[in-house]
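Step one of this worksheet: look at the structure below.
Excluded from the complex is one protein chain; the other protein chains are retained at their positions.
Let's turn to chain A:
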Amino acid sequence: MDELKRVDTYSLILGSVLLACVLVAGETSRLEIVDSRRAKSGSIVLLVGPSDGGKTAIFSSLVYNHAPPTHTSLQQNVAFFRSPSPFHRKPLQVVDIPGHPRIRGQFTDFFQENGKSKNIGGVKAVIFVCDAAALTRNASTVAEHLHLVMHAISNLPPSATPPPLLVFANKADVLTSASKSKTPNTALAVTRTTTILERELEKRRLNSIKSNTAVLGELGDEGGEDDTVGGLDVTEGDAFTFDKWDGGVVTIRSGWVDIQRPRKAHGGHDTASEDDEPKEKDTVVDPTVPKKDGLAELVDWIATLR
């Protein structure tokens, strides 16, 4: 309640507007008036990563508590969700950035101090989501994407604290492990993802050291702005590992999302049979997979954020 004392008239007006909104929306849940200025700083959790990694599925699980089928995102999704941590008194804002190469660059808006975005310093954490099962096939493009993200984090102005980075190896449920058990093998997903990505990032690090980009400048930047995607420096000239990364803290976790699917295809739209067919879309319940929260590791990580 001490927050209420601090609000000025403006906030009260704002508050009542918000109240009205909430009433309109039919939200019956508890109201909480938060200092809007503070809500701006450091409450954004960015979901980034290659297309088809499962960002939107995770977004939906966090925000709506269930994950319908999804397709490639054309635009960002932004929503509030309640953090599991008691330390986060205000809801966090989760932003799902499309992973398609032509639009993935949108995430840099959150790291730049340009007119477009007032979000600098607003990023509390970055979650890089990738498909653990597909990583052996697309390692190099995934690493390229991760590299861009790490570059952005390590290039933040010194005044800003670099947000912690979680690499989330998603789809652990489809990762076939040697044991052949149907239990999602998150441990395997973590080690595999770490190995593959560290190897690829090391290649990229060496490449950016060797490349003589000064020879081939970019058109229009006579100012000689450095455009090399670096940001992979490690302590003491060793090979790259996430532990040794200079740019910030990286954590690797794994998990999966239970996608809610229509139960089965309608076998044609034959009138007679269809009318007595139940239309509800049930989730596929595979009895061999124990009911477990696939996003537990991710949510736990979010809870550790300060």
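By definition in this document, a contact is a pair of C-beta atoms (placed from the backbone, for glycine too) under 8 Å apart; a residue touches a chain by one contact, two chains touch by 3 or more; residues count from 1.
Quick note on the criterion: contacts and distances are computed from a predicted model.
Enquirer: Given that one chain of this complex has been left out, which of "Ubiquinone biosynthesis monooxygenase COQ6, mitochondrial", "superoxide dismutase", "Related to SRP101-signal recognition particle receptor, alpha chain" or "peptide chain release factor N(5)-glutamine methyltransferase" is its protein name according to UniProt?
Expert: "Related to SRP101-signal recognition particle receptor, alpha chain"
Enquirer: Taking the entire complex into account, which one of A:Val174, A:Ala187 or A:Leu206 touches the absent chain?
Expert: A:Leu206
Enquirer: Can you list, in ascending order, the chain A residues touching the missing chain?
Expert: Within chain A, the residues touching the omitted chain are 17-18, 20-34, 36, 39-40, 43-44, 51-52, 56, 60, 63-66, 68-82, 90-91, 93, 96, 98, 100-103, 105, 122, 140-141, 144, 203-204, 206-207, 210-212, 215-221, 227, 260-262, 264-271, 274-275, 279-281.
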